[in-house]
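What you see is the complex with one protein chain gone and the rest in place.
Chain nomenclature is as follows: A, B, C, D and E, assigned in order of appearance, with residue numbering initiated at 1 for each chain independently.
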Amino acid sequence: MEKLLSIWFASGMYNITFGQFFMIIVGLVLLYLAINKKFEPLLLVPIGFGGILANIPEAGMAFSAVENALHFARPEVVRDLAATLGATSFDPDQLKHIYYDSNASTHAAASLVAQDAGYSNGMLYNFYTIAVASGAAPLLIFMGVGAMTDFGPLLANPRTLFLGAAAQFGIFATVLGAVGLTSLGWMNFSIKEAAAIGIIGGADGPTAIYVSTMLAPHLLGAIAVSAYAYMALVPMVQPPIMRALTTQRERKIVMSQLRHVSKREKIFFPIVLMLLVAMLLPDAAPLLGMFCFGNLMRECGVVDRLSDTAQNALINIVTIFLGLSVGSKLSADKFLDLQTLGILVLGIVAFAVGTAAGVLMAKLMNQMMGGNAINPLIGSAGVSAVPMAARVSNKLGLEANSQNFLLMHAMGPNVAGVIGSAVAAGVMIKFVG
Amino acid sequence: MEKLLSIWFASGMYNITFGQFFMIIVGLVLLYLAINKKFEPLLLVPIGFGGILANIPEAGMAFSAVENALHFARPEVVRDLAATLGATSFDPDQLKHIYYDSNASTHAAASLVAQDAGYSNGMLYNFYTIAVASGAAPLLIFMGVGAMTDFGPLLANPRTLFLGAAAQFGIFATVLGAVGLTSLGWMNFSIKEAAAIGIIGGADGPTAIYVSTMLAPHLLGAIAVSAYAYMALVPMVQPPIMRALTTQRERKIVMSQLRHVSKREKIFFPIVLMLLVAMLLPDAAPLLGMFCFGNLMRECGVVDRLSDTAQNALINIVTIFLGLSVGSKLSADKFLDLQTLGILVLGIVAFAVGTAAGVLMAKLMNQMMGGNAINPLIGSAGVSAVPMAARVSNKLGLEANSQNFLLMHAMGPNVAGVIGSAVAAGVMIKFVG
Amino acid sequence: MEKLLSIWFASGMYNITFGQFFMIIVGLVLLYLAINKKFEPLLLVPIGFGGILANIPEAGMAFSAVENALHFARPEVVRDLAATLGATSFDPDQLKHIYYDSNASTHAAASLVAQDAGYSNGMLYNFYTIAVASGAAPLLIFMGVGAMTDFGPLLANPRTLFLGAAAQFGIFATVLGAVGLTSLGWMNFSIKEAAAIGIIGGADGPTAIYVSTMLAPHLLGAIAVSAYAYMALVPMVQPPIMRALTTQRERKIVMSQLRHVSKREKIFFPIVLMLLVAMLLPDAAPLLGMFCFGNLMRECGVVDRLSDTAQNALINIVTIFLGLSVGSKLSADKFLDLQTLGILVLGIVAFAVGTAAGVLMAKLMNQMMGGNAINPLIGSAGVSAVPMAARVSNKLGLEANSQNFLLMHAMGPNVAGVIGSAVAAGVMIKFVG
Amino acid sequence: MDELLSEGLSLMVFGMGFVIVFLTLLVIATSAMSRIVMRFEPAPVPKAAAKAKTMSSNPADDAQLIAVMTAAIHKFRNDRKGQ
Amino acid sequence: MDELLSEGLSLMVFGMGFVIVFLTLLVIATSAMSRIVMRFEPAPVPKAAAKAKTMSSNPADDAQLIAVMTAAIHKFRNDRKGQ
Partner (left out) sequence: MDELLSEGLSLMVFGMGFVIVFLTLLVIATSAMSRIVMRFEPAPVPKAAAKAKTMSSNPADDAQLIAVMTAAIHKFRNDRKGQ
């Protein structure tokens, strides 16, 4: 009977909090969006499922050994942890916050105490620590993305890099928005948090995850979810803005065919980019370094087996761990917050502003080049969201003129946007990191 | 000359103990069974080879830095380690046992002392720590198994889940057997050890490894080896039991064809299962969570590249490390023990009892449904040992009636057995963990 | 304005040292050799690119948290680190050297202090620690190489193992050369460093990396680069030596066709080799153990999916990490040194001596067997550099006699050379490790 | 000792009981789920099966296909020879 | 609060400025690189494109190929029947 009761007291049904219940619903909604609506499923399926796992009551899969020890709160363990943390309180919740704020040495000591008491890190916590907190997973995914990226269209028309620059305005406008909301007293974001939120406007998953791991790890869940969700929403968010800012005549502009780009140019490009990063912005070196490395493996033609692995087995493995790890940050106590709402609102603003800035820059360039060289619709592709945004440009071009294939032209700003947001990430890590 | 002598004194031939010699033979036997008899070769080849590597004298590949330091026993190092371990003895063997019994903080400190003295962890020890002790490898293999599992037959006939439940009786009967032998004074198993041994009856490798890592890591080698060996022996162990418990008429029962199962049902099933686990038994959440995640990746149809990787590159990589790690637990001092013999005997009992319970439950269900609905031969598949046990059911069905194809019908209880033993694992971790 | 200045003061252009500039050039040269000259591109592309990343000023990608903290040298952090290191000096450079020389416990403590101050390990440093310093990456590559190696030609003619033994003379002659240069006062190599340099003559990348990780990690960059570069140069280095040491008549010797080797022999060979290693030289057990394990997976025929993964996904993933990690050791302060020049010179000597010793041994064996049994050209393949050296033997054979196909005959000594240098590695680790 | 035995017994009773309860609930939940799904998606989709057939990479089929193709090529060659 | 706003503003101005400067330099560097490369390798290589075409694994092409082959086999069988 005692055992029966103990199983009931340890069951999820008995212990579930409203927050956990709600977050499990959120996880199910993410799975629905990923599976039925095809919202970036490669990330949102693991994130959604990870979110459900993270919120299973009493399982503690997303928690560290210390958090698990404080959750079960056996008095002697709490006492030992309080001593290690140098705290006078014995309240588990307070101790948890003291633990969060303490430094690396204290973390290590507290972790040993919790392990001595028989608690261990949850599996998702381990995945998060190894894959994400170390920064490794986003960098490896960026390497794989580099190995999948063809810079041909960009090299054929390098001026499209300006479009990739302009669209990053969405990032910085959002930072300003976040601090503005804070100034108005509606929200409470630090400059680091504002920067991490802004990067959603980069429309680039691994960059967003990398930056928020560095600047605001507690917001990682909300930032990653909104980055991927809005990337999936690009076909809905961008078209009205693009139509509003362009005339029918502009949308009908047919761009001249792209020149042939030689193999050698493609080999040199990642090296040139890497050297420029090295000379100007070392803080972007990890992100763009791995990206250029992946691209060089792709183009150099002598390490095809490494390039294949980077594009397949390796990126898939890392994606599984990254997704589950990000999902682990969807635990109720970290996600259910007014801040998350602010992040969702600011994220969509970031996408909209970036899209507008890209289109306007394309209009400006078109004016400066005589009015018939650049279809402004390719400007929106500068936000990245590869290759979705380029497809949107193509679709609107076809709507205006059924012979107007913009896809290859839009791929230039599209990959430029990846570079642009990685540079923006470097600047933000440099200034507020 | 001195050098020549030193090489001789450091050679394997000079140092080999009888135990190591015997365990190398055991490793060779495992390789023979795996290669010539096709006994679960994917696991037994790495386990057997790992067992040989672990028993190479003086190489210390399966030992931690501390164990290696105590093996070579330089006096000043022993003194430092004794101080760290808080021991008064300077006997290396005694210190080793004190080290085994000490807590995580002491382990960390002793490890640094041994490293300071120039000793390092053996490679297999590293693999074991990272892959197995953390729990990661069995969970990742379970994810891959989930991605390989088709729940269609089970969904077409969900009542076969009862067969998967009944067959778990083998697990608990074995636990009782183990404590019984201890009560009789013939063996000496703690309740944790008994539970870990019982799980052999689950006929599911990763579950057995996961549970014994949690409850009785020192028995891991023997438990994993007997789990995989008996899974390979299923075609020999089960048929006599199945024939003894069924009549010729029962074996001839032709089951009605399974209904079509829609894609959508297959997508929902892992989610339903996951939520049920979350509500009822959080301790089974890691195992069944990863299993359901793998299955969802398989069925959802939008992340095929992740599912492919989970079923191939990732599970293969993890299998290599898991096998070598388990093999590292075949070191003489841990394996050569009366306990191992007990485990081998109890393991086969577990399989036999589970088989019988499954068949009897199938007979009962058949009676309750009119006597012509369920062929009792599919009951034995409930022990899991996927897909071997289902093939055994099919084979005996064909023997009785050459038109009686039971394979798909037996796949239902077969995968139900996987779920059943994971639930049993959760219960045991909850109660005695 | 302040911000503008700060970005300039933090830029690579402002901070680059001559050493870093030079090493970036070295990285570019390695990429050129790898891509245009096809110099072992699978390793030299990642090494070259890793070298560039490691030398990006201020990015600190190749440095530990402690090195990064000492680089930025905030006074309070330096003070704390000095206290942890037990140093009286506050000079960052001096502290760095004290840190390098300190033991594992001090390393762990200093690392926590640096992390407390907000510094973290560079990504390449993490890769190096996990993949290379642990010894895992070279061992896993050796496993993959084992899974790719066909011992058929060697088994058909086991006496070619003597050629693989003789060619290892290059290793030990180079050790003598290195200590000789030191005795003359021209260089300054310890016996450990000399041994690590000698192994370049083994013409086997993972063995060289494994040994230098063990004996002289600070020389890893130079040793790995010269090992792989000279392996690529085999078609230029070996032919003149081979021509000088053989007569036209000898080069024309047509060897009798190799006998058929049964599957069973191929399965037994890695086991026999493993047992011999276990009995005679446990220090070679990790290297040859993983090699034999890979080969057994290949030949046993029952674990093809593991063998495929070991030969593809796994070895490719590990190669990427290994290459970047080795590249991280091309940081200016570690590479630009007179020692590197000495290593480059000694490395080529090692290859030349090994080649000569192999050819001379083949001549000797040919004499002893009547003068018409062994074409001395296959002796040079004993240095390994699989399969390049065997191809060189074949090419020179065809030059002398257009019907003289030596490739299969040369594969015997070629793979024997792999075993030979792994044995030599074990001896050196045993004697000077 | 006796205590150990009673622990083992209670583990057996509660463990086996829990397994049965859990799987019974799973039967109920699964059946309910299937019924709901089928209500919203009544007709089974024979298209999928048909499609699977044409795209079959069944080794047996392939062998047959190769046999047929080999024969076709053989005939073609003979035709050509005859010309 | 005001300080935060000014931090945000300056991050915007400097950040956006830096992004533009960086990508402008990249345009210049890339254009220069392309010009140098093209000087050393003047004629574009139409071979590569041609080769790519023949080795095309375009699914549409494959479908056509399969259709043609199926027809070929069909004809072969009918021929055989007729014999």
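Heads up, the rule we're going with is that a residue touches a chain if its C-beta (ideal position, glycine included) is under 8 Å from a C-beta of that chain, and two chains touch if they have at least 3 such contacts.
None of these values were measured; they are calculated from a predicted model.
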Across C:95, C:137 or C:155, the one contacting the chain not displayed is C:155
Of C:121, C:149, C:168 or C:295, the residue touching the omitted chain is C:168
Out of C:36, C:89, C:103 or C:262, only one touches the absent chain, namely C:262
Chain B positions in touch with the non-displayed chain are 3-4, 7
Listed in rising order, the chain C residues that touch the chain left out are 154-155, 158-159, 161-162, 164-166, 168-169, 171-173, 175-176, 178-180, 182-183, 190-191, 194-195, 260-265, 268-269, 272-273, 276, 280-281, 416, 419-420, 423-424, 427-428, 431-432
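The rule is short, and it goes like this: only the chains that are shown with their structure count from here on.
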Relative to chain D, largest Cα-centroid distance belongs to chain C
The chain whose C-alpha centroid lies farthest from that of chain B is chain E
Between chain A and chain B the C-alpha superposition rotation, given in steps of 5 degrees, amounts to 120
For the pair chain B and chain D, the C-alpha centroid-to-centroid distance in angstrom is 24
Note: chain C residues in touch with at least two other chains are 3, 7, 313
Check: chain D positions touching at least 2 other chains come out as 14, 18
